[in-house]
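Have a look at the structure that comes next, please.
For this depiction, one protein chain was excluded, whereas all remaining protein chains were kept in their positions.
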Amino acid sequence: MAAITLIEGVTLALARALEEDPGVIVLGEDVGVNGGVFRATAGLQQRFGEQRVLDTPLAEVMIAGMSVGMAAQGLKPVAEAQFCGFTMPMVDHLMCHAGRMRNRTRGRLSCPMVLRFPTGGGIHAPEHHSESPEALFAHMPGIRVVMPSSPGRAYGLLLAAIRDPDPVVFMEPKRIYRWQKEEVEDNGEELPLDVCFTLRDGSDITLVTWGAMIKETLQAADQLESEGVSVELIDVATLSPLDMETILESVSRTGRCVIIQEAPRHCGVAGEIAAGLADAGIWNLLAPVKRVCGYDTVMPLYRNELNYMPSVRRIVDAAHQVLEVS
Amino acid sequence: MAAITLIEGVTLALARALEEDPGVIVLGEDVGVNGGVFRATAGLQQRFGEQRVLDTPLAEVMIAGMSVGMAAQGLKPVAEAQFCGFTMPMVDHLMCHAGRMRNRTRGRLSCPMVLRFPTGGGIHAPEHHSESPEALFAHMPGIRVVMPSSPGRAYGLLLAAIRDPDPVVFMEPKRIYRWQKEEVEDNGEELPLDVCFTLRDGSDITLVTWGAMIKETLQAADQLESEGVSVELIDVATLSPLDMETILESVSRTGRCVIIQEAPRHCGVAGEIAAGLADAGIWNLLAPVKRVCGYDTVMPLYRNELNYMPSVRRIVDAAHQVLEVS
Amino acid sequence: MARTVAAFKVDYFQFLNPDGQLIEGQQLPALARDFERLVTMYRQMVRTRVFDKKAIALQRTGKLGTYASCLGHEASHVAIGSAMRPEDCFAPMYREYGVQFCRGVTLTDVLLYWGGDERGSDYAHAPHDFAWSVPIATQCLHAAGAALAYKLRNEPRVAVSVVGDGGSSKGDFLEAINAGSAWKLPLVLVIVNNQWAISVPRSRQNTAATLAQKGIAGGLPSIQVDGNDLIACLWAMEKAIEAARKGHGSFVVEMLTYRISDHTTADDARRYRPNEEVEEAWAKEPVARLRSYLMDQGAWDEGQEQALLAECTAEVQQAADEYLDIVTNDPQPVTTMFDFMFAELPHDLAEQRAQAEHYQDTGGQH
Partner (left out) sequence: MARTVAAFKVDYFQFLNPDGQLIEGQQLPALARDFERLVTMYRQMVRTRVFDKKAIALQRTGKLGTYASCLGHEASHVAIGSAMRPEDCFAPMYREYGVQFCRGVTLTDVLLYWGGDERGSDYAHAPHDFAWSVPIATQCLHAAGAALAYKLRNEPRVAVSVVGDGGSSKGDFLEAINAGSAWKLPLVLVIVNNQWAISVPRSRQNTAATLAQKGIAGGLPSIQVDGNDLIACLWAMEKAIEAARKGHGSFVVEMLTYRISDHTTADDARRYRPNEEVEEAWAKEPVARLRSYLMDQGAWDEGQEQALLAECTAEVQQAADEYLDIVTNDPQPVTTMFDFMFAELPHDLAEQRAQAEHYQDTGGQH
């Protein structure tokens, strides 16, 4: 069992899926010989052949639309969009077809496709390479939206996403693609696509986040713990459907919650979680629910991107505000 | 001064804008001779000519992309998408360009375009004609999202949207296009694009909604008032940027809030409002914040659509739940 | 050095003139003499037309929602459906009932769909065909995906999709052409050019001589046929489908026809087009044309015509009754809004499902 990175977890899951199901087809721009611009599909075409790992023309509408078509005809397309910013042309086919195929045909046809792509900022990339559009996909009925935050969860969740009989948007937090190594056994075990993962148990405050913000949130948790605050940390992992149960249960014990997301605040997933707390969780809240988010601006070019993204200090400050209330 | 419908308010504002600014160009599918499938542009081509009111080829990406180009070169395109469901191909140009043009060029170029389209269900229309995608647009930085709920607000807000120097998505609640008539003076007075409108003052509960749901919410308010409940009713009108101030102020007095939206609940605008209450409004809340929303399913074909959309009874029940808490 | 590196043309084919006479001086396809087959297709065309009329009547009397008529498209549509094999795959837009009836979609299916009931898209007899695609031209890429699936699995199947003159302007159609070219897909893209996209005439979509030439963008063989001439349509479709099935790649066929009806029952075409144009179109319409030919050739007679009309009328009435019976006596419960969203109902939807069930009977009390 080797210690691997998050992106290696992705590759491992792809290889496993290609191995176990001849219907799995990996497709996208540069996924073949080049192995993907982040190397997520490295070696897969050599190993599984050009019939299983396909370089496509440069056309995102086509990739999405053909994936819908392939999926409805019995294949399991696992399409890659090269960057988060280039998924916007795919919105139409996801919203109007992928998420509706089963419902529209009363179950006659279905759409077991996966759309995976690197998401988020912080790697000094050019414009349109650093967005966090998860809320757009999470608002679409009929689509699961998943974002792993560790090598093991990347492996287990991606396997589950590919095996899932319905469409899944699988967003890969590129900033932590190579952040941490973890021992991951390639045992084909998938992780559930409808639960949050509680990464730390605590009793004073619940920090809720997902994807790459896990990194800063863990650091903030460390800092808070060093101040004597007992932090519960939840990785939401599956943003739709949302496991509000786990979050409510946690906040029922801590009474305090800060939600951290890299995406713009307005109508984001953090808002959905806060709204859930404002309803079913209201009687347990001892303090305002704070959100620490990207600003409602365009993700700036790289010299300012770290000023855009939630920092450890912003998270800690928000936690302090929430903790001060008694 | 004539009593006009909401859609006539739209037409009146379009005519006024075409009249007052030679840079205003109305474009879209069937907006010319046919005057739009809902007649929103009826008579405009005859009056202003084919150079001002343009029928386009059937291509939404093109309509959006060319509107961006026209706007950046000094025109004021007012593009129509024929139905809410057909705006998805436009998401790319809105997200990646319209909302970024000014920021990207540090103010050198801008994008004063309007994208207007009929939204929502309830008119027994075919598939893809009844969606409520406002949250997708509201999540995009750099874009205003506006939805009127009366003839006068349609007129004043659309005029403001067209005159605004930045991109505006103007969503027209088609279900109430011809619901109520109101006297509207064609005086060129615009309404502000950053405030909620308080339609009724009350002290027991705040009902917050926008667009066509105003209709059921007013009925629910009537019913509640008949039970002796004093209802404050807020029409959000501009969904981005959101005037949270007005809502917070109202709830600071009523302590209770129900938010009604036709769109699916998950990551919708109602969630954003509830999240705002869970933060800055928490100390004033006397009860959970309830949302009455469309379900997180595909908008069904017409035989079931009224079962999908929030009904008066669902709103009243939610209000009762919130009011029962003491 | 100036040299021509590529040359192309678009040919137009018509075998039956508007009066139903064979046009002399060209090689006729064998099927022009295959009267048994032509009669079968003629029957399907008439059946489609009788159905169409009934559907409009149902809409006018409040028993059906908005409906998109196929009046005038019968030759194009029936030719497409007849040229396909059951194992092929059809990705329709929204008015190709003539294709779909050939493929096993039932009259009742169509009525259920436009009658606001999702069960209309659960084609029991065309199990792998795509359902109607209202977002224009998106279906072309679904067909391309299907074609890629067949190619990757080495199945001798062809995917066929239809787009309108309006829809041919959309990127989805154009990207499908490119995909067909890139992978040499077993894909046939048919442009049913009925001259109008609601109120927008063909001439506004672009100023090119043909729409077929869009296929040249991908180097695909691209032809134009008289879409009111069943023989030309069928000949073209067979040629295209055969080439695709043999692995020669994709094909574009433009069928020139006319939308005699309003765009849908929600439209009033008199607002934007002169009546003379419609009258002219009636003179060229496909059903009478084929009937003339068949009668001239002794392959059809007035007695058969009357019998067919009676038969179709009865069948259509039965379908209408069945449809009304289903939506009245066996309506879909509210819970079915949830039950087909996912293979397994997620927890959040389960809660909402219960709520919807609870409120079931307020539907309509808005």
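By written order: A, B and C. Residues from 1 in each chain.
Just so we're on the same page, a residue touches a chain if its C-beta (ideal position, glycine included) is under 8 Å from a C-beta of that chain, and two chains touch if they have at least 3 such contacts.
What you see is a predicted model, and the numbers here were worked out from it, not measured in a lab.
Across the entire complex, contacts from the unshown chain go to A, B, C. The omitted chain makes contact with just one of the residues A:Val10, A:Val24 or A:Val61: A:Val61.
In the complete assembly, the contact with the undisplayed chain comes from A:Thr297, out of A:Ser230, A:Thr297 or A:Gln321. Touch with the chain omitted from the figure is made, among B:Gly9, B:Pro126 or B:Pro141, by B:Pro141. By the touch criterion stated above, the residues of subunit A touching the omitted chain are 29-30, 32-35, 37, 55-62, 85-86, 88-89, 122, 124-129, 215-216, 265-266, 295-298, 300-309, 311-314. The omitted chain makes contact with subunit C at the following residues, 1-15, 23, 26, 169-172, 174-175, 178, 181-182, 184, 204-210, 213-214, 216-219, 224, 249. Within subunit B, the residues in touch with the undisplayed chain are 25, 51, 56-57, 59, 61-62, 64-75, 77, 92-93, 96-97, 102-110, 141-142, 164-166, 194, 241-245.
Note that in this section only the chains that are shown with their structure count from here on.
When every chain is reduced to the mean of its CA atoms, the largest separation from subunit A belongs to C. Chain centres here are Cα averages; for subunit A and subunit B they lie 30 Å apart.
Between the Cα centres of subunit B and subunit C there is a gap of 36 Å.
Centre-to-centre separation of subunit A and subunit C, using mean CA positions: 40 Å.
Residues of subunit C in contact with at least two other chains: 118, 135, 171, 336, 341, 348-349.
Contact with two or more other chains is made by residues 61, 92, 96, 103-104, 141-142, 241-242 of subunit A.
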